[in-house]
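Yeah, one chain of the complex is gone here, protein chain that is, but the others are all in their spots.
By written order: A and B. Residues from 1 in each chain.
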Amino acid sequence: MDIKSAAIFFDILYPEIFLLAVGMFILVVGNIFKNRTFLAYLALVGLIGALVLTLQQWNAPQSGFYGMVQIDNFSIFFNVIFLSAGIIATLMARDYLRAHNIERFEFYPLILFATVGMMIMASSADLIVIFLGLEIMSIPLYVMAGFFRNDPNSNESSVKYFIMGAFATAFLLYGIALIYGAAGTTDLRRIMTDLGYLVSHSGFFLYSGALLVLIGFGFKVAAVPFHMWVPDVYQGAPTPVTAYFSVAPKAAGFAAILRIFIYGLGGLNELSVIFWILAILTMSVGNLMAIFQTNIKRMLAYSSIAHAGYIMVALSVGGDGAVSAAAFYLLAYTFFNLGGFAIVTLINSRTGSTAAIDEMKGMSVRHPFLAALLALFMFALAGFPPTAGFFGKFYLFSEAVKAGYIWLTVIAVMNSFVSVYYYLRIVVVAYFGKADEEFAPVSFKPAIWLVLVITAAGTLILGLLPQFGLQLAQMCMFSFK
Amino acid sequence: MLQYLALAAILFAIGIFGVLTRRNAIGILMSLELMFNAVNINLVTFNKFIGPDNLVGQIFAIFVIVIAAAEAVVGLAIVLLLYRNWQGIDIGNINIMKW
Partner (left out) sequence: MLETFFPILFLVVLAAVIAVVMSSLSVLIGRRSSGKDRGEPYESGVAPKGGTKERIPVKFYMVAILFIIFDIEVIFLYPWAVISDKLGMFGFIEMLVFVIILLVGYFYILGKGALKWD
């Protein structure tokens, strides 16, 4: 066998390599210097640099590493989501970690490495590489969940996340092994071309493998009935980490699911029924459980489960339109969910805060602007126009209607109405809640302002000018059909 | 081939059972390792019987071994932290947060 480096094309992974290099640099330098304030900026430089490098690849599909890595508009769109989430989480984290006296420089490399893993997940066209990306993502996340080293809640969060994550990974691996056994390859493109033959020839292994892979990713994106860990993990983890959890790993999981189940195994139409059931269970349970929560982090955890359910609608529908609808929804969700979490981070940075919903009382008097932003993000989460949340849902559901999934759409819309109740409750508490004591002022730092501005702008721009985002999302296709 | 696959399936099932019933965190970690090793048996078996001309399955098994080790290391570190703060590693007791 003649092995040439020419078939590898390292240049398509420049963004990932750059991030990795910056992360490792921070790890080495962090131990040397006493003054470590600049490391957070270094991490931001890394993330923004990777963002620029990624955007340069737009609209120029490439393939490398013997077809294992596929850079197309789909992967770039998701990479932008991961990198924006990383930037926003880093900005939020610095002041929060300081306020809680746990600023350790390891946080920044961890977030960079996790982002690299997600980017690899979204860009791979091979089950092995998807698995590697998943693990590069997960292992830093386990550590980040337990970043409050001396807080029992954070320990609990970390150990639960670790056990459930590793458990899910084992299922995923078993599924991949069975698919490999059925197809003799892990290359998604070859699986896609041979799918008809494979179904008739080794259908049992293929279907059971696909189901196990689905269970594995179901844990990662927090689909019901694989969601039990989510509220505990989200509540115990430091708030900026929770914000990151609720967006980035979920988007990465969906990127991999879309790549596997719409591109590679797209021919298995029977799976659509399973996605149908999962979608309905996920959004219903998420929304119903969210109603009863008294802790805002926990409520947002259930809300993120419900949003995963909405995106599952796209998986059930399938096809190019559904892929771009899911991608658009995830982009919009990134902005307004992170915005909501930014406000929770501010509230939670005050001493003695447990992030109970009642802590919002009297917010509109003390910080009217912050309360207005809170209302904006909550409206977006509930899906009111003219926010990004409305157009995300509209686009998603209209794809479902177009494909004839009327009942699914009806149930999804009913679920959205249920969700209005608990999102608006927070706004009501912030505006009309009678506070027993004065609302303790939050301390604004420039970084959190920047976060609020970015997320609010994203929410409004995608809501007022949806054309722009939609066009990008419609271009977000797999190459090599 | 079926014998190997049956062995892997049984190992995997034992692993699942262990994760779900063990209360000791180290026991759970060991059960997880069992599950990963069941996957390795599967991969190597398929490699031998289905595609002996390439080594995808074996290389994949190596990756799984390494990643399982990395996960075990992180898991052990988390358990160590748990032991320090809770004076024990009984997962059943570690449950402050409830819905």
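Convention: a contact is a pair of C-beta atoms (placed from the backbone, for glycine too) under 8 Å apart; a residue touches a chain by one contact, two chains touch by 3 or more.
On a predicted model such as this, the values are computed, not experimentally measured, just so you know.
Shown chains touched by the hidden chain across the complete assembly: A, B.
In the full complex, chain A touches the omitted chain through residues 1, 3, 5, 24, 27-28, 30-32. Interface residues of chain B facing the missing partner chain: 2-3, 6, 59, 62, 65-66, 69-70, 72-73, 76-77, 80, 84.
Following the convention adopted for this analysis, only the chains that are shown with their structure count from here on.
Separating the CA-averaged centres of chain A and chain B is a span of 25 Å. Put simply, chain A touches chain B in their complex at residues 128, 131-132, 135, 139, 142-143, 146, 149-153, 155-159, 162-163, 166-167, 169-170, 173-174, 176-178, 180-181, 184-186, 231-232, 235-236, 289, 292-293, 298.
Residues of chain B that touch chain A in their complex: 12, 15, 19, 25, 28, 32, 35-36, 38-39, 42-43, 45-46, 50-51, 56-57, 59-60, 63-64, 67, 70-71, 74-75, 77-79, 81-82, 85-86, 91, 94-97, 99.
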